[in-house]
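For this depiction, one protein chain was excluded, whereas all remaining protein chains were kept in their positions.
Moving on, here comes chain A:
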Amino acid sequence: MTEPSFWAGPWGWTIITIGQSAAVIMGVMISLAFLLWGDRKVWAGVQMRKGPNVVGPFGLMQSFADFLKFVLKEVIIPAGADKTVFLIAPLLTFILAFMSWAVIPFAPGWVVSDINVGILYLFAISSLGVYGIIMGGWASNSKYPFLGALRSAAQMVSYEVSLGFIIITVVLLTGSMNLSDIVNAQAGGFWNWNFLGGGGLLGLGIIKLPIMLGMMVMFYISALAETNRPPFDLPEAESELVAGYQVEYSSTPYLLFMIGEYANIVLMCAMITILFFGGWQSPIPMDSIVPQGSLAYILISLGWFILKVVFWFIMFALAKAIVPRYRYDQLMRLGWKVFLPLSLVAVVLIAAYRVFGGNLV
């Protein structure tokens, strides 16, 4: 043992972390391009159209063409706009959307920052996402964007509450706020995944099954509302508000908003995957075929993670294609009068199970 290696020192650590973050950002950006294409293909399929099919094979390069188009256009800032806030808003949305990816475990050991309060960090960062929208809507100094921003502020704050309670049920089941621990606790086959109650269903444990199944459905719906996706896309309802908070945005600022929005959607898919669908765990244990800890194991785990995220993304895209938009009062009613009490009851039941079910660690 000579002197400690350069990579263990503060500078080496900084370089490694920056490299990892860059890798994650690039990976997410490139997959976003294809997911965006997939999104449009799914709607096209539902509406019996062809969808993007001109640029590249099967239109795969469509997103890149759009990207170039957005970047090369002129940035228009309205005369009455508050310039600084107007330009900070899309940047904020973009940065916050990518900040959350720091704690997502992609595969065993593949996580930029494995912090103990990982889930709380995710929740905190996603609750900041609303600022980009409010600031953008206000700074535009225009009526439709302002209405859109107000709607989205009310909507996101409302659904955050029930999202928080749903996350608490998972945290109670696992006994940890560390995302890697949450994934590891769901090891050993799909019957141990949290959407089926996280294993141990014999005897009293069976009450977890309906509760967690319901929680998963509620998380999915709340995630739709939290990311302003249809049927809850009232902040940008095109029939009423043209495009909501983004009306006055053009070119690169608009692109930043859009990428941030999609990064948030994929993040929500990753969150459902980690919290309820076992993260990178394979549905049937593969420890006997591939040795745990080998590179093949890690890569297969990564494959499972990506597959599950894509599955949830398709669910998001389908919801957009087949469900009509909610009315605003219905949206608020669903959030405060249905989801909030239900998730509260679920927290109480799961907590009671943890105390009286006998397996409290």
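Here are a few things to note about the model shown:
Simple rule for what comes next: a contact is a pair of C-beta atoms (placed from the backbone, for glycine too) under 8 Å apart; a residue touches a chain by one contact, two chains touch by 3 or more; residues count from 1.
Note that in this section contacts and distances are computed from a predicted model.
Going by its UniProt record, the hidden chain of the complex is named "NADH-quinone oxidoreductase subunit J" among "Septum site-determining protein MinD", "Sulfate transport system permease protein CysW", "NADH-quinone oxidoreductase subunit J" or "Beta-ketoacyl-[acyl-carrier-protein] synthase III". Residue A:157 is the one among A:18, A:54 or A:157 that touches the chain missing from this view.
The hidden chain makes contact, of the residues A:67, A:101, A:123 or A:245, with A:123. Mapped onto chain A, contacts with the missing chain fall at residues 10, 82, 85, 115-117, 120-121, 123-125, 127-128, 130-131, 134-135, 138, 146, 149-150, 153-154, 156-157, 160, 164, 177, 329-330, 333.
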